[in-house]
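Report on the structure given below.
The other protein chains are all here in position, but one chain of the complex has been omitted.
Let's turn to chain A:
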């Protein structure tokens, strides 16, 4: 089974039915997989804070949401994470491509990578880092944990995890 299919299977098994995405090359496969699933309403957003607003609404409307985005988005969404998702105590799994790690060809991506975990730590966001494909076996438990504690939770997925750049 492809890793993208496995990830989206875990989403569906955890009743996630509303997924917003802002694309990244590393995430293309998983976004394609989300698009194929009838159980999921896929709503691409133009910016990640907009996507978090959509997810907040979907959650209050009774659906379990998730966002798929690049780690650069952490820089974009600090205010939204703090004043919406955390302030109102809403769950939000964030599947994040961790650009700027080993095998990264684009130097500028490293500039955000060095801040990614520090920012997540500063925001008290539970953070998991998938480096090898077997790490994804924890995804099901991470999703259950997210909807148990009503917090945004970050799942960083690096280039090695996705099988190289």
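Quick note on the criterion: a residue touches a chain if its C-beta (ideal position, glycine included) is under 8 Å from a C-beta of that chain, and two chains touch if they have at least 3 such contacts; residues count from 1.
Following the convention adopted for this analysis, contacts and distances are computed from a predicted model.
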item: From "3-methyl-2-oxobutanoate dehydrogenase (2-methylpropanoyl-transferring)", "Fe-S cluster assembly protein SufD", "Sulfopyruvate decarboxylase subunit beta" or "Carbohydrate ABC transporter membrane protein 1 (CUT1 family)", the hidden chain's UniProt protein name; value: "Sulfopyruvate decarboxylase subunit beta"
item: Absent-chain contact - pick from A:36, A:83 or A:137; value: A:83
item: Option touching the unshown chain, where A:57, A:75 or A:163 are the choices; value: A:57
item: For chain A, the residues touching the chain missing from this view; value: 18, 41, 43-47, 49-63, 65, 79-80, 82-84, 87-90
